[in-house]
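A single protein chain has been removed from this complex, and every other one stays in its place.
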Amino acid sequence: MDFDLTDDQRLLKDSVDRLIADRYSFDQRKKYMAEKDGWSRDNWAQFAELGLLGVSFDEAYGGFGGGPVESMLVAEAFGRGLVLEPFFATVVLGGGLIKRAGTDAQKMAMLSEIAAGTRLVAFAHVERASRYNLADVQVTATKSGDGWVLNGEKSVVMHGDCADTILVTARTAGSRRDRNGIGLFVVDAKAEGLTRKGYPTQDGLRAAEISFANVRAADVLGDPAGALPIVERVIDEAIAVLCSEAVGLMHEMHVTTVDYMKQRKQFGRAISEFQVLQHRSVDMFVALEQARSINMFGTVMAGDDDAKSRSRAVSATKVQIGKSGKLIGEEAVQLHGGIAMTMEYKVGHYFKRMTMIEALYGSTADHLAKVADSGSLFA
Amino acid sequence: MDFDLTDDQRLLKDSVDRLIADRYSFDQRKKYMAEKDGWSRDNWAQFAELGLLGVSFDEAYGGFGGGPVESMLVAEAFGRGLVLEPFFATVVLGGGLIKRAGTDAQKMAMLSEIAAGTRLVAFAHVERASRYNLADVQVTATKSGDGWVLNGEKSVVMHGDCADTILVTARTAGSRRDRNGIGLFVVDAKAEGLTRKGYPTQDGLRAAEISFANVRAADVLGDPAGALPIVERVIDEAIAVLCSEAVGLMHEMHVTTVDYMKQRKQFGRAISEFQVLQHRSVDMFVALEQARSINMFGTVMAGDDDAKSRSRAVSATKVQIGKSGKLIGEEAVQLHGGIAMTMEYKVGHYFKRMTMIEALYGSTADHLAKVADSGSLFA
Amino acid sequence: MDLNFTAEELAFRDEMRKFFRTEIPESIRTKVLEGQHLTKDEIILQQRILNKHGLAVPGWPVEWGGKDWTPVQRYFYADEIQLAGVPGGLAFNTSMVGPVIAQFGSEAQKKKFLPATANLDIWWCQGFSEPGAGSDLAGLRTKAELIDGQWVINGQKTWTTLGQHADWIFVLCRTDPNVKKQEGISYILCDMKTPGITVRPIQTIDGGHEVNEVFFDDVKVPAENIVGEVNKGWDYAKFLLGNERTGIAQVGASKARLKRIRELAAIEPMGEARVLDNPKFREKLSMVEIELKALEMTQLRIIADEKGKAKGRPNPASSILKMKGSEIQQWITDLTMDVAGPYIMPFAMSDEGSGRNEVGYGPEFAAAAAPAYFNKRKVSIYGGSNEIQRNIIAKAILGF
Partner (left out) sequence: MDLNFTAEELAFRDEMRKFFRTEIPESIRTKVLEGQHLTKDEIILQQRILNKHGLAVPGWPVEWGGKDWTPVQRYFYADEIQLAGVPGGLAFNTSMVGPVIAQFGSEAQKKKFLPATANLDIWWCQGFSEPGAGSDLAGLRTKAELIDGQWVINGQKTWTTLGQHADWIFVLCRTDPNVKKQEGISYILCDMKTPGITVRPIQTIDGGHEVNEVFFDDVKVPAENIVGEVNKGWDYAKFLLGNERTGIAQVGASKARLKRIRELAAIEPMGEARVLDNPKFREKLSMVEIELKALEMTQLRIIADEKGKAKGRPNPASSILKMKGSEIQQWITDLTMDVAGPYIMPFAMSDEGSGRNEVGYGPEFAAAAAPAYFNKRKVSIYGGSNEIQRNIIAKAILGF
């Protein structure tokens, strides 16, 4: 066991940290948000150039060849910067699915374009009625000639409004909540019959509702009736990446609060001199360190081939991240006071993103129930 | 609605408060605990003289004629004094059962003796395997001539070691957890075949394990197969009294902590000057006031004839009392530091009694589940 | 001690209940109960109905339209108005400036302002907080100088709620910089149309526009617009802060929200069942109800304790109402998010910030769930933060 970064990891971390320092001040971020897609194509090109868009892909497909630790480093920095670009949708979800489910040819075709920044991907899985049940798929795919035709509606497709390619889960067999009978289809965003309605999410990112009316899939990834285990695995990996992003958010909220406390004067002295506020910011710090620690565990375990121990560890991580994040977010706002309630100040935006991560792919309560049902963490 | 005490209530409160002030210093209490029964017969006579042992009985049976509020006043004062005598066992449980289930003749015979201080009663209901399920009764009562014969074992009979009369629930019909088929029997503590083993409880009070080997009951209270609803009702009333006692405990823990903070010096100043400790004692105060408030609600509602709303309100009260009590007890110890961990200082004893009340007749978690299963408190 | 309500008290409750639910338009009440924002016209409309029936300003002196109610009556008024989803009298008018003018204003001020304030013909806003002041309200720097028989005001106020709708503002100004900070403050009334006033919206993280900055640049106000004596404004502001104890805890509003959450949770699917079927959710809901029930009793104890006490002396125990009441309001937004689940994600506010779901993803109520959670962070910050309330209890009750 070694907590030190390798030379390559150190280089990666330095370059993504520098990127955030140079390009992701709060004011710069506001400008990106005002761009057409709600994020910056210029940044995207820069990410590609630094190798971030292929951070977790094999070098054979134009990737950086990194593993979970590399993704963690990038995501944490992106959290600190509150990055708007569709890294999570395209690289983590889209790239992850293709990597895990695709043939060599499919990977060659798509991963290399993702890594190069020339293909945006979104993952359309959640439906209006599915809540957090990953097996609850009602969109249908029916065989037509040698291809598949999709019908139905998908919800909150993260960055679905700008994606070039949409990966869609659809039911090819079985009934609504069956684990079997789910396929994963590659759909061109411009395909006939596909309509999408983009909108901002609470955290300033983008999503889309997408409907499919006899949409012809361009391709299928893996077994058209057996995609669920891969979807679950990629979502576990994605949760680990979200948790890393959350660590970045928490870090930034904590640091910003401590700095603010040192500058802000009330009753003639810096509020950092009030012992009550000191102790509360210490509790934020402890929560942050606990989150950072378990995130390392979750990051490693997200790569585990055993579905049960992988999923239990990832859920445990999301629980601690959710618990720490709620405390840190709410206290960051409270210790700042009114200013943190304004759009003009950065802390509120971190708090909102943290809140959305808590709700993404299962809340703290849902994941705690999952851990509780799957035995000891110290097995 | 009127929060002011009536003249009679004021007199009662004054007399019980004076009693506690005169007779229940921490040092006096130690002496009582060292007496043969683990409490003071002399105090008991004094309680009788002041009318406290019949506080909730009709005047016809030698009682004070008080209602729930009168019981609350006595119990809260007893909590402040950390009273050792078997008031809860004899008057609240024993008297309550006789009052609710007895005939006029039974009441005349037993309540008047309880009120006079000449009869001690205990209620033997809990069994080794029943945990918190009131219907889980395995002790049997079988008809024999014109009487009943009891067999089996009862656990943690509060003050069962000193009682003259033991009220025993026993199964006359049905199987282990059936709601029907439970009777309530009057047993002489000296009856043949009854053996008891007394022991101290964690809070310094007394209890006994009692076994029945062909013990002949002296009498039966009410329907020998239908006692459960009355047991439930009396236990609801008893929980309300325990909650009032708990309010007294919490009050004393809070006041003692605040006083200690003002006297105790660390780093050259009273620890009450540390803002962190101030705020934490404020949180104790708020928890105390919330407990005191809901206890009034629980006290009134414990008298409700409707079993569902009565039981819901009492459970809600026990939840808040348990939550507040845990916070106040743990913080009282923490803010005192090591001294509160010693037998020689009073706070630890309040903390222990509070912990036992939390566990009596269902924990906070159990009662929260009950409330949650019974609909809104604001119906 | 008799903790049951009397028949008269219950009759009063029923009268209030009936009035609020029949006289105030259901469209307004539904929006309030769903956590949506009201338009200016809706707020005015309902206050005028209340005022027409003598129910807009019950806390005022009787001669100016107030009611000589018992504490229990005042409790039921507040509880029922909130339960019914009636917004009630605009707080700035009825709880803040009105009582101050009635107590400390000149006769001319009373005649000019009180009837119009009760009827919301004048919409007031509050000019207390300043940038950088926060909980240290008395440290304010906006100054007013008496020049040629006019107060000339310069400075900046902030967190001015609904200032964009206001006709008048009541402003705390520093009129003597050379004395202890609390002793050099005056309470001045100012027409928002006066030249030199600029209102700038503050956009909050929930996406709404509720608060504003108000800039004063050589704003000239007639000398007679001062309330009471010069340099006594801090006393009047403190009088006001302790004036309204029954509303502060928002018990009725929280009860209404919990009722609605219970209804929504019984509808919203979760797996093959409903959210309300999940024991963990139910327990969380019950825990909030239990704390709220305790708070309701605490509130009744505090208002009962007011009997015969001088008005304007805040009972420090009312800090409990503020602290616990705000905690409960915040927990309730957690519960709404729990019911909404993943459907909180779309930012679906319409232009007016109405909180309606314009995206169509998830149930209607879900669109307001996260904004309410963000927005309600304010209740433990404003009106004396919960840290300040703890300081008050520590000092005034625990004697530290």
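The letters A, B and C name the chains in turn, as written, and every chain counts its residues from 1.
The rule is short, and it goes like this: a residue touches a chain if its C-beta (ideal position, glycine included) is under 8 Å from a C-beta of that chain, and two chains touch if they have at least 3 such contacts.
All values derive from a computational prediction rather than experimental measurement.
**Student:** Based on the whole complex, identify which of A:71, A:172, A:299 or A:355 touches the chain you can't see.
**Tutor:** Counting the whole complex, the residue in contact with the absent chain is A:299.
**Student:** Quick one: say which of A:272, A:311, A:334 or A:363 touches the chain that got left out.
**Tutor:** Answering carefully, the residue with contact to the hidden chain is A:272.
**Student:** Decide which residue listed in B:92, B:126 or B:217 touches the omitted chain of the complex.
**Tutor:** Considering the complete complex, B:126 is the one touching the chain left out.
**Student:** Considering the complete complex, identify which of B:28, B:46 or B:155 is in touch with the unshown chain.
**Tutor:** B:155
**Student:** At which residues does subunit B meet the chain that is not included here?
**Tutor:** Touching the missing chain: residues 126, 128-129, 131-133, 155-156, 177, 197, 199-202, 204, 207, 209, 264-267, 276-277, 330, 333-334, 337-338, 340-344, 348-349, 351-352, 355-356, 359-360, 363, 365, 369.
**Student:** In the full complex, which residues of subunit C touch the absent chain?
**Tutor:** For subunit C, the residues touching the absent chain are 279-280, 283.
**Student:** I need the residue numbers on subunit A that touch the omitted chain, in ascending order.
**Tutor:** Where subunit A meets the chain not shown: residues 1-6, 9, 69, 258, 261-262, 272-273, 275, 278-279, 281-283, 285-286, 289-291, 293-294, 296-297, 299-300, 316, 319-320, 368-369, 371-373, 376-378.
Criterion: only the chains that are shown with their structure count from here on.
**Student:** Could you pull out the chain whose C-alpha mean position is farthest off from that of subunit C?
**Tutor:** Here the answer is chain B, farthest from subunit C.
**Student:** Report the inter-centroid distance (CA atoms only) between subunit B and subunit C in whole Å.
**Tutor:** That gives a centre separation of 43 Å.
**Student:** In whole angstrom, how far does the Cα centroid of subunit A sit from the Cα centroid of subunit B?
**Tutor:** About 54 Å separates the centre of subunit A from that of subunit B.
**Student:** Provide the C-alpha centroid distance between subunit A and subunit C, rounded to the nearest whole angstrom.
**Tutor:** Measuring from centre to centre gives 39 Å for this pair.
**Student:** Could you say which residues in subunit B touch two or more other chains, in rising order?
**Tutor:** Residue numbers touching two or more other chains: 275, 278-279.
**Student:** Mind pulling the residue numbers of subunit C that touch at least two other chains?
**Tutor:** In subunit C, the residues touching two or more other chains are 387, 390.
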